[in-house]
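With one protein chain withheld, the remaining protein chains of the complex are depicted in position.
For chain A:
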Amino acid sequence: MTLFHFGNCFALAYFPYFITYKCSGLSEYNAFWRCVQAGATYLFVQLCKMLFLATFFPTWEGGAGVYDFVGEFMKSTVDMADLLGLHLVMSRNAGKGEYKIMVAAMGWATAELVMSRCLPLWVGARGIEFDWKYIQMSFDSNISLVHYIAMAAVVWMFTRYDLPKSFRLPVTVLLALCVYKAFLMELFVNIFLLGSWTVLLVKAVLTGAISLCSLFLFVTLVHSN
């Protein structure tokens, strides 16, 4: 399509990040440099994950069209490294809980946006061929922003020393959900043979549910003591 189309997709992908950054008050904390650091940590963690995957998970050699459940499950287990990375970012920042969570999540999600979406958008949405997938990709990046904020919040709660015993289980479940969300989505797609728009919808709903749950837990935890 045209540069205009790329502009559309880019606006759809990027502006929610910008709005979130502005409205969440991060700009008042002068948090830009910290977000960049979080992004750098994201890069480092992804590099480690890639090295690990390439070393220990040889390419799946089963027949095409056959879904390798165990292999995919193991691979998404490696995404645990994201949790570690988020924790690392948050532990290096001093401040209130919300501030730490937002900085880590914003940096993380923005780094992901830049690294894994900008290039496909630039190359794909500007090409002659029209495809809905670039619009979908942009929506997907909005979803992943929410996802990372929820994930950072859950990690923050999990690493608190004063976490009540009754919170331990739901937080762990949410953590597991965050990590295995991509795997679950792939499973859905494989079992129910979903179309790309339905996948996006299911992803949005799932992410929304996870983030609502973590919001409630967070609110409870913050205001209980």
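The rule is simple: contacts are C-beta pairs under 8 Å (C-beta built on N, C-alpha and C of every residue); 3 or more make two chains touch, one makes a residue touch a chain; residues count from 1.
Note that contacts and distances are computed from a predicted model.
Trainee: UniProt names the one chain left off this complex as which of "Protein EFR3 homolog cmp44E isoform X1", "Mannose-1-phosphate guanyltransferase", "Translation initiation factor eIF2B subunit gamma" or "Nicalin-1"?
Mentor: "Nicalin-1"
Trainee: So one chain is hidden, and I want to know which residue out of A:G71, A:G97, A:G127 or A:P170 touches that hidden chain in the complete assembly.
Mentor: The single option touching the absent chain is A:G127.
Trainee: Tell me where the left-out chain touches chain A, residue by residue.
Mentor: On the side of chain A, residues 1-2, 4-5, 7-8, 11-12, 15-16, 18-24, 27, 30, 32-33, 36, 119, 122-124, 126-131, 135, 142, 164, 166, 215-216, 219-220, 223-224 touch the unshown chain.
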